[in-house]
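The complex appears here without one of its protein chains, the remainder shown in place.
Here the chain labels run A and B in written order, and each chain numbers its own residues starting at 1.
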Amino acid sequence: MLHLILFLFFGAVCVAGAVNLLVQSHPINSALSLIAVMAALAGEYLLLGAEFVAAVQVIVYAGAIMVLFVITIMLLNAGKEERTKGSRVAILLGVPGLLIGAVLVAWTLLFRSNTTMVAIGAEPGSPKAIARLLFHDFLLPFEVTSVLILIAIMGAVVLASRPEAVAKTAGERSETTPELVGAGRNRG
Amino acid sequence: MSITAFIIISLIKSVAVVFVLLTAVAYSVWLERKVSAHIQNRWGPTRVGPFGLLQPLADGVKFIFKEDLTQPYVYKPLYIAAPIIAVVFAISSIAVIPFGTWVTVGPWGTTFMQITDLNIGLLVVLGITSMGVYGVALAGWASNSKYSLLGGLRASAQMISYEVSLGLSLVGVLIMSGSLSLREIVDAQGGRFWGFIPRWNIFHGQTIAFFIYLISAYAETNRTPFDLPEAESELVAGYHTEYSAMKFAMFFMAEYANMVTVACLATLLFLGGWHGPIFGPPILQALMPVFWFCLKVFFFMFLYVWVRWTLPRFRYDQLMAFGWKVLLPLAVANIVVTALIVALRAQYPGFLSFL
Partner (left out) sequence: MNIPLSYYLLLSGFLFVCGVAGFLIKRNIITIFMSIELMLNGVNLSFVAFAAQWHSLSGQIFVFFVMVVAAAEAAVGLAIIIAVYRTRETLNVDQVNLLKL
């Protein structure tokens, strides 16, 4: 009973946030509803017993990635998006098609899938157990993803820096990266 | 204990702890004014009550009665929501902080001196700290003025940068205690070694981590020497320029509540929490742990104020460079060394056993 009530509460917040993301025209409102979705998803993970994943979801996803989004929206300050003209054919065909597809998928998932019932906190994912798996069986993906983050950091720094700054630092050294300098020259 | 007794006792604990926290926040303002005054060779508040002790009350009354301006050009929903977000997340993290040991509650059973003990308690505090960045960022943006926007951007970028070294400096403590539950981390710091040095983490190998944590916490709570985002001489008042009266009071409360949380975490993780000499009759023995805890937290608040009025402020690029280029590698090196020593000690018992 408690499981169902909590699931419905967090699920309602998720659904409302997801729909609000589509409906809102200003990106900051969409960002805030996405943060609400992520927080509610952390609650759902707790219901399934994944306590460490829930904490990491709040710390990393809602607390760092979304902060990045919010900071970018604040920095670029683009404002509301304009309405584009909709297509009547798309609405006539799309909405019933979507509804039929949704009913089909829901019916398949609910009645024809091979899933069981889960208790509250079904698979307790304590930090110890997760660490044991992460550093023994999944060591290679772990190391590879750390290299991936390193590449992403370098890429983000290079892409977001001003071309004049890149050209200046590249020119101070001895023309080692001509493509970076070239990008600066094209711009300025 | 039965479910109703559990709920009622938890409610009583929550109300009591939040009340104590809000009083602590109000009196930390008093502490700051008195200590800063004495550092600057003047008296501070002396008129309102003995030693100015009723000054926070007078300040509260002033904030309530001040005119609450809402400019017409702000983005209203976020303008009103941002201080609420800041305050809610600042006060929430007190829920997992243990103040003392077991206490017997009449005929209903025993309970912790803590609202709840989660086995991921430390991550919950870190998560709430991460979410507190939104109060600052949204306040800066919703105020629709260039000083606020710049202040909000700088403050949120600073906070997320120092969160990384904050979290990493705590990993050394986690490796040594083996658990994320705050109660178990404190329990692992009981006892003494060499007879008289208490086995607190600051003496037991995490000294560097302690200083990294302290510096990151100062930057995380936007306090000098890292308070450029809200410095009066730099950005008017940064992200809370456009706020007045009660909303400004909420930002103020949020900042001091964050300071109290950070001080509580520092005592729990590095200074042994509530461990200290216990003596006296049984009723006193039940309260002595709380007294030691409060004494250590008070020491950290005093340190906060002392550092604020002693050191000059960093420039923003110096601040960010320090966080990313100095503190982060140091924290990672601390993790590596701690893990190495713990692993070697597990493999060869007696390795560096004098530490």
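Operating definition for what follows: a contact is a pair of C-beta atoms (placed from the backbone, for glycine too) under 8 Å apart; a residue touches a chain by one contact, two chains touch by 3 or more.
Just so you know, these numbers come straight off a predicted model, no measurement behind them.
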In the full complex, displayed partners of the excluded chain: A
Absent chain, residues of chain A that touch it: 1-4, 7, 11, 14-15, 18-19, 21-22, 27, 30-31, 34, 37-38, 41, 44-45, 48-50, 52-53, 56-57, 60-61, 64-65, 68-69, 72-73, 75-76, 78, 81-82, 84, 102, 105-106, 109-110, 113, 115-120, 122-123, 125, 129-130, 133-134, 137-138, 141, 145, 148-149, 151-153, 155-160, 162, 187
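In the analysis below, only the chains that are shown with their structure count from here on.
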For the chain B and chain A complex, residues of the former touching the latter: 78, 118-120, 123-124, 126-127, 130-131, 133-134, 137-138, 140-141, 149, 152-153, 156-157, 160, 163, 167, 180
Chain A - residues contacting chain B, complex: 28, 35, 51-52, 55-56, 58-59, 62-64, 67, 70-71, 74-75, 126-127
